[in-house]
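What follows is a single structure, and I will ask about it in a moment.
The chains shown are only part of the set, and none of them has been moved.
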């Protein structure tokens, strides 16, 4: 199954911090050093995200801003 | 001025496609090869985005999904 989101950045999970409702996932990529994704804690648990997992950060194009 | 958006990815503008209301900006980064940002055409014009510009793709953490 292919998804319309244009952007997928490969990386490795460096930390998983679960809050009650939300979770913060740090993903180590080449540049920048770290990407932070804020997803639901439930989702982090169902994906069984753990340090060292190879994952992709997925981002819809309309969510990306450009700074110059 | 610092912004709360956690994620900034450095890259170089590879193409700028202006539509009537929206614009698609391709930014060459290390990995993946290309990031696509969909911003308003007005914004692309005011930033005078052009091929070769050094820019940053800025993304709020709550907009990033994780695929595994």
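Couple of notes before you dig in:
Going by the order they are written in, the chains are A and B; count residues from 1 in each one.
The definition used in the following text is that contacts are C-beta pairs under 8 Å (C-beta built on N, C-alpha and C of every residue); 3 or more make two chains touch, one makes a residue touch a chain.
The shown structure was predicted, so the numbers you read here are calculated from the model rather than taken from an experiment.
The complete homomeric complex described by this structure file contains 6 copies, of which 2 appear in the displayed model.
The rule is short, and it goes like this: only the chains that are shown with their structure count from here on.
Centre-to-centre, using mean CA coordinates, chain A is 17 Å away from chain B. Within the complex, the chain B residues that touch chain A are 5-10, 24-25, 27, 29-32, 35-39, 43-44, 47, 49, 53-68.
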